[in-house]
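One chain of protein is taken out of this complex; the other chains stay put.
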Amino acid sequence: MPNPQLTAHGELRHLLSIEGLSRALIHHILDTAQGFLGVNDREVKKVPLLRGKSVFNLFFENSTRTRTTFEIAATRLSADVVNLDIRNSSTSKGESLLDTIDNLVAMHADMFVVRHASSGAPFLIAQHVDRTRGPGVHVINAGDGRHAHPTQGLLDMYTIRHFKKDFTALRVALVGDVLHSRVARSDIHALTTLGVPEVRVIAPLTLLPSGLEQMGCHVHTDMRVGLKDVDVIIMLRLQNERMRGALLPSAQEYFKHYGLTREKLALARPDAIVMHPGPMNRGVEIESSVADGPQAVILEQVTFGIAVRMAVMSMLAEAR
Amino acid sequence: MPNPQLTAHGELRHLLSIEGLSRALIHHILDTAQGFLGVNDREVKKVPLLRGKSVFNLFFENSTRTRTTFEIAATRLSADVVNLDIRNSSTSKGESLLDTIDNLVAMHADMFVVRHASSGAPFLIAQHVDRTRGPGVHVINAGDGRHAHPTQGLLDMYTIRHFKKDFTALRVALVGDVLHSRVARSDIHALTTLGVPEVRVIAPLTLLPSGLEQMGCHVHTDMRVGLKDVDVIIMLRLQNERMRGALLPSAQEYFKHYGLTREKLALARPDAIVMHPGPMNRGVEIESSVADGPQAVILEQVTFGIAVRMAVMSMLAEAR
Partner (left out) sequence: MPNPQLTAHGELRHLLSIEGLSRALIHHILDTAQGFLGVNDREVKKVPLLRGKSVFNLFFENSTRTRTTFEIAATRLSADVVNLDIRNSSTSKGESLLDTIDNLVAMHADMFVVRHASSGAPFLIAQHVDRTRGPGVHVINAGDGRHAHPTQGLLDMYTIRHFKKDFTALRVALVGDVLHSRVARSDIHALTTLGVPEVRVIAPLTLLPSGLEQMGCHVHTDMRVGLKDVDVIIMLRLQNERMRGALLPSAQEYFKHYGLTREKLALARPDAIVMHPGPMNRGVEIESSVADGPQAVILEQVTFGIAVRMAVMSMLAEAR
């Protein structure tokens, strides 16, 4: 089965998952993003690449922050952006997901940015528009269930490349609720594809999915062992609902064992960087002095994220 | 009393209802829409006709889909669009409807797109802005109560003209909840004005309003009789609340008698087209195989709808 994300010429038609992207293509996206970084520093933060294109933010799951990053990226490319509050829309009147998509495509939509609670929904939409409309409509997965969050994965790779240059000699640790994290899944696929020799996953047993070893990860339950000599630490957000559930004893207990403190950070390499996809729970998965400390690159991630989303959107718009 | 929709020169100042528009004016709107259809196929889907104009979407009743079509139409004309969530606004703080309008006019609003649960609300607003501000502010009715939905009526006429060319030899059937349907009312006015010789209305007795014969319709309660040899079938949406109410026995029963199936469609002319204003209740008023079948032009309606709304907006903006 051919990869639905790619055109016959290997260009990016949709961005659904980092799984299946080649090392060269990921680097090409990051290179393109580098070019867009400058746009965001200009007096007039705008380029006309998507002028007159209609981008639809379809957020079936609420995320003001992620939606905002896509809205800004599209606006700086001069696209017309429509935010659809799906919970109030026709789909809640009993219309099916694909009927909604067909309608928006009939309005000459050019691009859909899709956040959905069900894994695979963006894939389903991409398949449907390809079948019914041919190659002119593009889909970006902005997070689907526990499956993937590819633009977050790509901006994390941009951040690592920016600060560490070379992926092929790194030790990277992902820490926290890996079980429920689409960010973790996207990061792991990207890191292994880019040739990171040692990807470690650190989490309590109740938050560890199966199959991590097959994905090429080294699994740790003791953070003090797992952080030893790493170059990059990616902290994961702990969803409040997990803390209230049966999976964890308490936020305090979690912080004690898996919260990133200055003391635990000292186990990593002295030039290690600390990342977090946000929003942070200070005092739960990360200590404030670390979040605001000299090794944190959390706000740089946000800045790079706009450039990465501009890069992806402009590459999709050019694919035929 | 002069028609408040028209200027002294017979140009469109507001669009409140299809009732009162001449055959020539309706054809002029459809001709104008035809010109805009091409804009939506361009690389850059934008013309500068409404640049620097402020269009306000005032949706007192929620309808993400209809609001989106107007937002897209206005944006492709380069207008600045403000969506007002009225349920959270000053009107819910006890401010009157006309105080809200006065305020927005004082901000130099150029156009209001109004959806309201009360029949006549857009008319009231148009009268008020004419009296207080003169001819520079325009009102489009985007659906008021059970009264009218003129842009839907116009896009339906565009669709029929596109596929059938000539109105004067057609049999058209409207099927379903005519009692509560502003779409049906707008369509009937448009069809009779455009010279359709036979407009049939098909519905259960509980969903038939009085006065249809006076409007020039032939009334049927048996779908198998009503569909015989028609050229155009316009299915109406069945509101969920009707199904739960006392007006209908059940959705299954409704579908059996008034749902459009392939078998019932075969009673119409072989080249009959099937229309629906959306969102569809598949399996209630229409069978999926018909909705997705070769005679359905439901998505074409959506495409034409954007062009029709662009046409109406640009014509209003030019009226003085």
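Order of writing sets the chain letters: A and B. Residues in each chain are counted from 1.
Note that in this section contacts are C-beta pairs under 8 Å (C-beta built on N, C-alpha and C of every residue); 3 or more make two chains touch, one makes a residue touch a chain.
Predicted model only: the values in this text are computed from it and were never measured.
Novice: For a quick check of understanding: of B:His108, B:Arg224 or B:Lys256, which residue touches the chain that isn't displayed?
Specialist: Of the listed residues, the one touching the omitted chain is B:His108.
Novice: Can you name the residues of subunit A that touch the chain not displayed here?
Specialist: Per the touch rule, subunit A residues meeting the hidden chain are 40-46, 62, 64-65, 68-69, 71-72, 75-76, 240, 278-282, 299-300, 302-303, 305-306.
Novice: List the residues of subunit B that touch the chain left out of this view.
Specialist: These residues of subunit B touch the chain that is not shown: 51-54, 80, 82, 84-86, 88-90, 93-96, 99-100, 102-108.
Assume only the chains that are shown with their structure count from here on.
Novice: Between subunit A and subunit B, what's the gap in Å when you average each chain's C-alpha atoms?
Specialist: Averaging C-alpha atoms per chain gives centres 41 Å apart.
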